[in-house]
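The complex is shown incomplete by one protein chain, all other protein chains being positioned as in the whole.
And now, chain A:
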Amino acid sequence: MNLRGLGAVLAVTVCLLSACSSGGGGGDATSSKATDYAIWDPYPQFDDSSDWVKLLTKCGTDAGVTVKRTGYDTTDLTNKALLAAQQGNSPDVLIVDNPVVSTLAEAGVLTTTEEMKVDTAAVSPNLLAAGQQGGKTYGIPIGANTLALYYNKKVLDAAKVDPSTIKDWASLTAALEKVKAAGKKGITFSAIGTEEGSFQFLPWFWGSGANLTQLDSPQGVAALTLWTDWLKKGYAPNSVLNNTQTTSWQEFAAGDFAFSENGTWQLANAKKTGFEYGIIPIPSQAGGTAPAPTGGEFVTAPVQSDTGKYATTQKLISCLTSADNALTTDTTLSYVAATDAVQQKQVAANPELTVWVAAVKAAKGRTSDDLGTKYPKISEPMWGAFQAALSGSKPPQQALTDAQGAAGK
């Protein structure tokens, strides 16, 4: 190609650009039938034969409509939901990860539970808080999960550690020291530089009494120093810096680690490891259960141009979150229910869940405390800080001071 050829191409491109700039934008709302209701969820692992999809279909049939369900990868769903709202074809029901609710609410994508007449009275306030912003509630949790410490009984026995004596950071670190002395590995977690890492750091951060509005408080520094020291002393592997919660679980499942910080959703896998395990709550610095962040999704109703659909949408939502259905769903997803009544049923059916129910009661939403959309701007510098400290490029104090500077911008 010569320069003149290129010039011609550029000229064509430019006129095309100017031509389409006037006609750009504006999506056409897909004209779906009034009896078709779209539901989007972040559970692509469930296909049409699963209990979850059967429940969706049944709720639709009961309300006299056809449900069109699409399962997306959870990281994809936020952008998909934003784009759909921009194009004016949001789904009727959107089930979305709890910290995203405030972002979508901020964007004006979601209706409030007041408009939708969804009853949230039975839901635990600490779980509902993640979906509240400026005094309004933008959805109802379908269930919750959170973090705790799984332990490998054999490894702890070999190191002569009694898990019931672990009540605070000092006793946990002492236990790790004994495990290492016995020739085994200490603890594995995920400190990856994404939201997943922040999720795993928060129990320690909050457990020190630190607050997200002040990352570099002495308490915050204490939490990061705890992690950094574990790495320095070899109680935790260096690979935590790159571990997702899944890879960190795989390390634990290999059988050499004493502890793994992981979530409710690994319960089913824990039974498959072939060794005896137990679960203790994550201790706070001074003793007692540390507040862990809540995971789990909210059922929300995006704004529609055809408000006539809301009545049926409301029926779908109350069907999905009714006590009986919530029990089925939360069992399928390995979640803890969002209401006291259903939690008690779960514990009655499976006493193993007692620790998890307690952990969920102590848990806290990441976007709670009216942080809302400020949380993402704090979380990113925070994961930058623990990555810097754990990789040795900055001491904890320095890392958190820099992070606070970035978050405060």
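Basically, a residue touches a chain if its C-beta (ideal position, glycine included) is under 8 Å from a C-beta of that chain, and two chains touch if they have at least 3 such contacts; residues count from 1.
One rule holds for everything that comes next: contacts and distances are computed from a predicted model.
Matching "Imelysin family protein", "Transglutaminase family protein", "Cytochrome c peroxidase" or "Multiple sugar transport system permease protein" against the UniProt entry of the left-out chain gives the name "Multiple sugar transport system permease protein". Annotation: of A:A292, A:L316 or A:A388, A:A388 touches the absent chain (contact as defined above). Within the whole complex, the absent chain has one touching residue among A:P44, A:G108 or A:G288, and that is A:G108. Considering the complete assembly, chain A touches the hidden chain via residues 1-3, 6, 12-13, 16-17, 19-21, 24-26, 75, 78-79, 82, 85-86, 99-100, 103-104, 106-109, 192-195, 237-239, 241-242, 251, 373, 375-377, 379-380, 384, 387-388, 390-394, 406.
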